[in-house]
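For this depiction, one protein chain was excluded, whereas all remaining protein chains were kept in their positions.
Labels A and B are assigned to the chains in the order they are written; within every chain, residues are numbered from 1.
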Amino acid sequence: MLTTIKTVLANIGRGPATSRYPFVEETVPKGFRGKVTYDPSKCIGCKTCVHVCAGKAIKIDEKTDCFDFSVWDGTCTRCQMCENFCPTGAIKVTEEFHNAYLAEDVYKKAHFGNIPYIQCAECKKMIKPLPEVVAQEKLKGENIAYKERSYICPDCRRKAMAKDLMKGLAR
Amino acid sequence: MLQVLEKLFNLFVFPGFFFMAIIGLYFVGIHRKIVARIQRRIGPPIDQPFKDFAKLMIKEDVTPQGAAKGLFTLAPYITIIGVVIGMMFIPVGIPAPLDTAGAFLVLLYLITAAAVGVMVAGSASSSPYAAVGVSREMALVIAYDLSLIVIFLTVAVKAVAIETATGGAAADLLNFSINSIVSAQASRPFILDWTMLPALLAFLMIIPANLGLAPFDVVEAETEIVEGPMIEFSGYRLALLQLGSAMKAFFICSVVVVFFFPGGIVAGAGLGSIVINAIWHILKAWVVYFLAGTLVSASFGRRRVDQAVKFYLTVPLVLSILSLGLVLAKVG
Partner (left out) sequence: MLGILKKPLRKMIAGSPWVYRMNTGSCNGCDVELATVALCPRYDTSRFGVKLSGSPKHADIVVITGPMTIRCKDAAYRIFSQIPEPKVVMTVGNCPISGNVFQDSYAVDPPISKHFPVDVSVAGCPPSPWAILDGFVKCIEIWENRIAEKLD
């Protein structure tokens, strides 16, 4: 009984613990999983994120001369598996939590990215490009043989490497 | 003719319907604000009950099919009518408009009639949750009515004792009118008399059950029976039910004030002194509501219905019988 009275009086003295949210800005704890962002300049189109997405929010739509990437906020579970498995770090989870929309707007809340294909220098087939950023990071710019042949499609690259091999063997 | 107009003014404006409605709604608003501050929140603005009332008046009215039509329509008015008529017996600045012999007993009935309003409302809606709420309300009213009768008896006996002590035939004074109680406290209000203190304490304990506040708000236990008797009401009917509940708060606090510490601070019958005395009465009623309603409801959790009934059949009953015994002993 006495603790009740003490708590009641202390609470009146301490003042409200409310944070007046819409009028002041609030932050979330570090490591909070919010919306997903996408950097088209690093994407290699491997489709691992599509495979691991829990809510089927990521879609990669391969067309004739480009591929479209989209992630819809209305189905993203924020499980962070896409960021975990992406080999190049093109998809990242931010701490953005302002998610309240009018109902007709929620269908527009998606990230789009469009990565155009490049043409193979030899056989003129359309292939997915290897971004320079990724080459610098992953291959550390040291794999000279790969660098010389990074603008031709895998089939042509195989043929060229086979020719080199034959040349080397024939010595 | 002027008499009739004056009585009608008393009934509808002061201290009748409008006065009670406004003061009652402000009481509820201040109560919610203080409870919020005790819980370290900001709380709704003080005029929130007025906004609630305005909003409920424009909502669509959804009546269940199986409800008893006549009673469903009539139920919200029972509490309001009972409480307004009860206020006619209480002097607020002006002498009580309807004070006659026996007014005391009518007051006792009207306090119970206000609770009956909620019971009729719950029974008229064809819902099992409302039926559970009604049965709980009935059990609670039976439990605290016993103590209420003993308290009323104590006050009456004390008033008669004081009047006979200061000279006057007992038979003339045993007419159970509110005036006799007020004039018996002219020299010293009952609150300063130690024999009446247990009765005051018992009355303060009855207030939470009467008004549906914690720890005895088991009737409208939201998490258990989905708002109890008021579940099927919407629109203007719900607005009237809530208005009745707010007016009942002011009414019962005024009854406590009149029984234990009435009296104005400025004598005379001019308009200025009426206003000042009315404001003094409102302040006293608010102090009663604060101590017995707000502070208690913010500090305690809800008691189960069997715990509540057991409490009312022991503690306030013992206190009021104690007070009655002390008063009778001093008389004899």
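Just a few scattered comments:
By definition in this document, a residue touches a chain if its C-beta (ideal position, glycine included) is under 8 Å from a C-beta of that chain, and two chains touch if they have at least 3 such contacts.
Being a predicted model, the structure only gives us computed values, none of them experimental.
Among A:3, A:19 or A:64, the one in contact with the hidden chain is A:19.
Of the options B:5, B:58 or B:329, the residue whose C-beta touches the omitted chain is B:58.
Contact with the chain that does not appear here is found for just one residue of A:10, A:54, A:123 or A:161, A:54. Remark: the residues of subunit B touching the chain excluded from display are 32, 36, 39-45, 48, 50-52, 54-55, 58-62, 222-223, 226-227, 230-235, 238. Not every partner is drawn; the one left out touches subunit A at residues 16-22, 26, 28, 32, 34, 54-56, 72-78, 97-103, 106, 109.
Rule of thumb we're sticking to: only the chains that are shown with their structure count from here on.
For the pair subunit A and subunit B, the distance between mean C-alpha positions equals 65 Å. For subunit B in complex with subunit A, the touching residues are 36-42, 295, 298-300. On subunit A, the positions that touch subunit B within their shared complex are 4-5, 7-8, 11-12, 14-18, 20.
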